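Have a look at this one.
Note that this complex is displayed minus one protein chain, with the remaining chains in position.
So that you can tell them apart, the chains are marked A and B in the order they are listed, and the count of residues begins at 1 in each.
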Amino acid sequence: MIRCTKCNLPETHETIAFDAQGVCNICNNQNVRDGIDWIKQKKLLDELVEEYRGKYDYDCIVPFSGGKDSTWTLYYLVKEYNLKPLVVRYDHGFMRPNLEDNVAKVTKELGVDVISYRSNWHVTRKLMLQSFIEKGDFCWHCHTGIFAYPMQIAIEKNVPLIFWGEPSAEYTSYYGYDDQEFVDEERFNRYTNLGITAEDMFIRLDGKVDKRDLKAFQYPALKDLRNLGYKSVCLGSYVKWDVKQQSKIIMDDLGWQGDQVENVPEEYNYEKIECFMQGVRDHIKYVKRGYTRPSHLSAIDLRNGRISMEDAKKTIEKYEGKRPPSLDLFLDFVGISEDEFYEIASSHTISPWQFNRSALEDGIKTHDFNQWSRAGKMPREEAESQLIQWKEIK
Amino acid sequence: MLKKRLIPKLLLTKRNIGGIDMDILVTTKNFESRISIGDPLSQAKIYEANLADELLILAIDSIPLDENSALLALIDRMSEELFMPLCVGGGVSTLKHFEELLNAGADKISVNSILLDNPKFVKKASQDFGSQCVVASIDYRVMDGKNLVFNHREKIVTDLDLFEFTSLLVDYGVGELHICNIDKDGSSIGIDLDTAEAINNSIDIPIIVSGGIGTAQDFVEGFTQTDCSAIAAGTYFTSQDQNPMQARSHISNANIPIRMGR
Partner (left out) sequence: MYKVGIVDYKCGNIRSLFNAFEFIQANPFLVSNAQDFDKATHIVLPGVGAFGYCIENLRKSTLLEPLSEHVFEKLKPLLGICVGMQMLLEQSKELGNYDGLGWINGSVEELKKNKDDAKIKVPHVGWNSVTFTNDSKFFRKEQDYDFYFDHSYAAQNIPLDNIAGETSHGSRFSSVIRKNNILASQFHPEKSQVNGLNFLKDFLES
């Protein structure tokens, strides 16, 4: 596989394109980021904040997971501007104990109102299986819930200003830094929802769920958002993003704690600590595209000149491509066998990568593995009714 | 420089979903089996957000346009929210149909069955509306080494030679040609490169090829070997972790001129 000569990401990474020197567009985009006048951006942010302050029941909405990015976003808005935010959380149902501790600590420390919503598990596991089958990604409910639900709350509570965290240009080239990245329906449709909206999902599930069950995943109509006068932006468009520095600040000031993550080097204990399905998610990426979390994390470090290519390659060699223990839970949740899992995941392989299951080693359990709830196994007949259609296509 | 085009194919039909009669999109395999994909407007908006170059929207139940109010209504709604080229077809057989669809917001009209009844129809359509909005969609099957035109409505293979037929239509003033090999449709095994290349070389109007895209590399091969102007894909974008933006990067990496968003 061709890899970027600077950050080592392979050609199978979403939206990657290489220039004549073999450097990828995400690396090259960093030059744009480095050329941004952050002083000017900060002034724009000051103006933006004042425009909305005190005029509504809340100064802004902060969609929140409790991970490092949303925590830092919340921290910054409260500490820097003394805003009164409404924290809105879509609870995907797989929150880890340490993460729940973090959320309690952080929200108490900062003093904020919190709304949290978790969807019906019977519906959720159906959505997980369907999106895994169709798109090789079981997190549809989470992607859409996280991005659509806060917009619905914005309309419901009449709070037009919504602050997200980092701009997507940090990771992919769906948008560049010089594009005005509004977190809007276009972005939702461009890559957030995997090419499937709530209306589409109802059709793909052949009406097997109640239409009402999918409401939380529906992006509100543009006219309703325009009536609200909405402004949905990334804090990272105004303030330079630096995950290492930001993680340190929230650890020191708020007592936010990192955590061990399946198949990830210890030193990256600030990334993706929220969800106990993360290991499976990362593993599927490896099956489809031949790289995963360690490549992604070392790419960021390579781009910022923090590690050498040699060290990056060593990390990848040591941690990538291992079977996550959480796979056992996933199989129960969606009612499929391990063979079916690999068959489905492999059917979404991105060329030229080819997955070799026989070379797979077992990964290490995290310290809280036994605390993860295994309740709610999908009955096999239910899974089968969804698998039938997939088997027909393949 | 003129870029190659990626065109998602949207096939429109009626289906009962959870007790509700709906107009939905499906993908097909060999023009037969159908898999439900989603809501037409929703999918169209997703493709636009993904910078698809154009949309090919075809109603596939062989209903005359007059009886298919759903198609006109859909194009109407699409032109409210989408600002991208729409090529629309399905039961188009009169000049009035052309006018109605163009007024609803379509840019180009695809004709299929009428070509077999009365190929000269495209001559009048091109004269009245301009050849740039007349697209001849031809389905074919390769049998005993011959490329034969397929009658979609009757579901039979005719004895019309694809090359002769397309040549005739070009003489009549058609602006663009869309060819689809039925055996490749929904198969994900790659497009019919040889026929596409030969057709592209034999006529001097742009051609759109569809049927068989299974990997991003298929697009690359398609453009490289056949030099067709556009490739349309249905199954490819809907049933796996792919979207036009990802496909486009892959194509660009192969140094094929493709729109990258600016």
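As a working rule, contacts are C-beta pairs under 8 Å (C-beta built on N, C-alpha and C of every residue); 3 or more make two chains touch, one makes a residue touch a chain.
Worth saying up front: this structure is predicted, and the values here are computed from it rather than measured.
The missing chain, though absent from the view, touches B when the full complex is examined.
Across B:T28, B:S131 or B:T215, the single residue that touches the chain missing here is B:S131. Here one chain is not drawn; of B:I17, B:I60 or B:L102, the residue touching it is B:L102. Only one of B:I37, B:L51 or B:A70 touches the chain withheld from this view, namely B:L51. Where chain B meets the chain that is not shown, the touching residues are 1-5, 48, 51, 53-54, 76, 79-81, 83-85, 102-105, 107-108, 127-133, 175-176, 201, 204-206, 227, 229-230, 259, 262.
Following the convention adopted for this analysis, only the chains that are shown with their structure count from here on.
Rounded to whole angstrom units, the spacing between the C-alpha centres of chain A and chain B is 35. Within the complex formed with chain A, the chain B residues making contact are 17-20, 22, 24, 29, 33, 35-39, 42-43, 45-46, 48-50, 81, 215-217, 237-243, 245-246, 249-250, 252-253, 260. Considering their complex, residues 11, 14-18, 25, 134-137, 173-174, 185-191, 193-197, 199-204, 206-208, 211, 222, 288, 347-348, 350-352, 389, 392-393 of chain A touch chain B.
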